[in-house]
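One protein chain is absent from this view; the other protein chains keep their places.
Naming follows writing order (A, B, C, D and E), and every chain is counted from residue 1.
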Amino acid sequence: MSAVKAAKQPVIYLTRIESFDSAHRLHSRQLDDKTNRDTFGKCNTIHGHNYRVELTVKGTADPVTGILCNNYVLKQIMSDTILKPFDHKFIDEDVSYFKDENHSSTVENIVFFIWKAVSERLPINVRLHQIKLYSTEKNVVTFSGEFE
Amino acid sequence: MSAVKAAKQPVIYLTRIESFDSAHRLHSRQLDDKTNRDTFGKCNTIHGHNYRVELTVKGTADPVTGILCNNYVLKQIMSDTILKPFDHKFIDEDVSYFKDENHSSTVENIVFFIWKAVSERLPINVRLHQIKLYSTEKNVVTFSGEFE
Amino acid sequence: MSAVKAAKQPVIYLTRIESFDSAHRLHSRQLDDKTNRDTFGKCNTIHGHNYRVELTVKGTADPVTGILCNNYVLKQIMSDTILKPFDHKFIDEDVSYFKDENHSSTVENIVFFIWKAVSERLPINVRLHQIKLYSTEKNVVTFSGEFE
Amino acid sequence: MSAVKAAKQPVIYLTRIESFDSAHRLHSRQLDDKTNRDTFGKCNTIHGHNYRVELTVKGTADPVTGILCNNYVLKQIMSDTILKPFDHKFIDEDVSYFKDENHSSTVENIVFFIWKAVSERLPINVRLHQIKLYSTEKNVVTFSGEFE
Amino acid sequence: MSAVKAAKQPVIYLTRIESFDSAHRLHSRQLDDKTNRDTFGKCNTIHGHNYRVELTVKGTADPVTGILCNNYVLKQIMSDTILKPFDHKFIDEDVSYFKDENHSSTVENIVFFIWKAVSERLPINVRLHQIKLYSTEKNVVTFSGEFE
Partner (left out) sequence: MSAVKAAKQPVIYLTRIESFDSAHRLHSRQLDDKTNRDTFGKCNTIHGHNYRVELTVKGTADPVTGILCNNYVLKQIMSDTILKPFDHKFIDEDVSYFKDENHSSTVENIVFFIWKAVSERLPINVRLHQIKLYSTEKNVVTFSGEFE
């Protein structure tokens, strides 16, 4: 890099969308059975979803190639950190984070789990921006790394 | 009805679309575990889907009202025969047809089960024409009452 | 045409999809107000839809060009016979067939009206096969020219 | 709450999607008829839409249940504040805000009306973040509580 | 098979959906340049599509497994016969049927080419029923093996 300051580059957000099919039930081990049923209603029984996940990273494109991040890189990361643990699995039994720790398999908890898993795998030039998780076509959660 | 032959009426097909969220696994009790895994692959483990079902009936519209069948009639029938047994359920455990009889919970078997359940409930002026069942956006089965 | 019998050609079905936005209410002038409310429920009040129409024609492709029917031909026909009378209109007031004759603006009656209008406009080498009309994403009627 | 500061919690955005079918026309009582026609074009006549509304709230999930807000709570609020006034209605005649005050039924004005109605009904632990309103698949407005 | 006639089995239609991205132009070598431009309009220039293909086979499910055809079998056939020749290709240059023989790359000709390629690869217990090919969300052709 020369001492001359480089021109500013446009910041691009790149989103890749995948889906996975899982079974789960909403049930908190910190609550008794009746409270679980009252809190989670019909979601307290075992059922399933075709989840849809939209992963967005941000950064500046390489000036030579014009790309921010190769699709096959994002695809591999999503395969390893999302599809492998969740696709065609029973989340409450097959994913240690939900089975062995005190986390119910709500979309809120799943999206936070995915955020942590993906953020450890990204290439150095891209930053994780947002993860959207659809449990149905009408219900979506979004996490963007904010805490309060 | 008078002795005068009524004019022919247009035959209308009416489709209503609903969806339900279920868990299942593909597993035949007539096969050993290894054959089940070889046959069904990753579908042999418990997972789930947002199923989408498209129910089509046919008939002629009432000349006065101009409708073939009220939407709330079809909605109630689909609620009773499809959503009630399958929505937020584990198909292999919660539906007797799959738990107690020798039927694996394939889309082929589910669509045939739904056909039989719906056909017993339709109003007299409409005939069941077709049922389409999506397990994912890319996989669909259709049954139209044909046998061979 | 020479005396030599031409080779048989594949029969192609070509579908073009358009949409239009209309207001309507379900109300039959052959019924009193109370019966209308009981029959049509909330659809008895003025409301509206983004209708989606799928028009399918059939025929054999021209051997030289490889096309059955130019898209702009179908587009023009659908514009004249469907979009012009229905788009951004109040069906019960603005379309004579529904205003002046005894037809309630049900999807069953609308799809039949469109069938007649389109069938008079098609080029000689294509035949009208089917019209599907969605009033919402979950409610569809289909007419294929059958009578009984 | 003890004096020890609690660990920060992830901020989750939860979106629920509903739809409703309404009639309307774009017409400002502050303008004469010709100016209305020139301004609003074909939208100056009565027509209708299947509107789609995406409501997004934000907050932190309950540590025990892992949920931010029960789906049936959001569903009830959207039913009371959006579906009840607008679904199967003629907006310009049936909703007082548009009939009796000087507001044309543009998506801009509808989304602002919905924002105010929803914000008075939310549970104390969730904040209204954004409302998106689709009049067609190709036209969307978004309001996030900003003023300038 | 014993001499006792087996009970009739339900006939199931199984559809799998894939997509591929190709470049093409509509141009017939049997026509001069001006006629090509007049016939095909803006489609006479090189452009591209995300094609969507829906392949439907029919047959009866295996009584033991309850499946008609394993998804990975259909997936492999579609990969070999559709994705491999067309995905990320320039159809008019990269597919011999369109480059070397007198076939313009219309959807009518592509769907017929795919029909022939797929029909030679299907397992013995399933029959090819229908292929739908979308060039855009609004334009679809369907071929079901009919000739006339």
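As a working rule, contacts are C-beta pairs under 8 Å (C-beta built on N, C-alpha and C of every residue); 3 or more make two chains touch, one makes a residue touch a chain.
Since the structure is predicted, the reported quantities are computational estimates derived from the model, not experimental observations.
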Determine which of the presented chains are touched by the chain that is not presented, and list them. A, D, E
Among D:V64, D:L83, D:A117 or D:V140, which residue is in touch with the absent chain? D:V140
Quickly run down the residues of subunit A that touch the omitted chain. 8-18, 56, 60-61, 64-68, 70-72
To test your reading of the contact rule: which positions on subunit E touch the chain that is missing from view? 19, 21-24, 42-43, 45-50, 87-90, 93-94, 136-137
Could you list which residues of subunit D touch the chain missing from the display? 26, 28, 30-31, 39-41, 103-106, 108-109, 111-112, 115, 137-144, 146-148
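By definition in this document, only the chains that are shown with their structure count from here on.
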Can you give me the shortest step count from subunit A to subunit D, moving only between touching chains? 1
Between A-D, C-D or B-E, which repeats the contact pattern of A-B in over half of its pairs? C-D
Chain-centre distance (mean CA atoms) for subunit B and subunit D, in whole Å, is 35
Averaged-CA centre spacing for the pair subunit C and subunit B, given as whole angstrom: 27
Can you pull out the residues of subunit A that are in contact with at least two other chains? 137
If you connect every pair of chains that touch, what shape comes out? Choose line, ring, star, complete or other. other
What chain pairs are in touch here? A-B, A-D, B-C, B-E, C-D, C-E
